[in-house]
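One protein chain omitted, others in place.
== chain A ==
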Amino acid sequence: MVRERRDLYSLPDAPLASRCYSHSKVETDEEFDARWVTYFSKPDIDAWELKKGMNTLIGYDLVPEPKIVDSALRACRRLNDLASAIRILEAVKDKSGPHKDIYPYLIQELKPTLTELGISTPEELGMDKL
């Protein structure tokens, strides 16, 4: 699990009841992941939805699972937006904060997708340096 702490408070587009009442149903990690994978897998996703989804996801106190990032990268491909794909990789690295082992793990899991879609990592492009 690459997640640190899940934010259970209500978010603008959370369809499930994620409030901190102790008697209500709490969303499991798998449900959370599945929801986001589905969100980005929409075949006719538009640029706004991609932006909104990513900005919301990055706002959470967690690093997204590789499968969510994979789904988002494929959405970028459908939208012909390479810049956003690279940006997403930068963003998840930034989200890992001091945990330096999360990003290499993510890249390792995403390698097949990155090769398939022809996405270069920020490191390959030298964009992680100043």
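Here, contacts are C-beta pairs under 8 Å (C-beta built on N, C-alpha and C of every residue); 3 or more make two chains touch, one makes a residue touch a chain; residues count from 1.
Convention: contacts and distances are computed from a predicted model.
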item	value
Record-based protein name (UniProt) of the chain missing from this complex, from "Proteasome subunit beta", "Phospholipid-transporting ATPase", "dolichyl-diphosphooligosaccharide--protein glycotransferase" or "Cytochrome c oxidase subunit 4"	"Cytochrome c oxidase subunit 4"
Residue numbers in chain A that touch the chain omitted from display	10, 12, 50-51, 54-55, 58-59, 77, 80-84, 86-88, 90-91, 93-94, 117-120, 122, 124-130
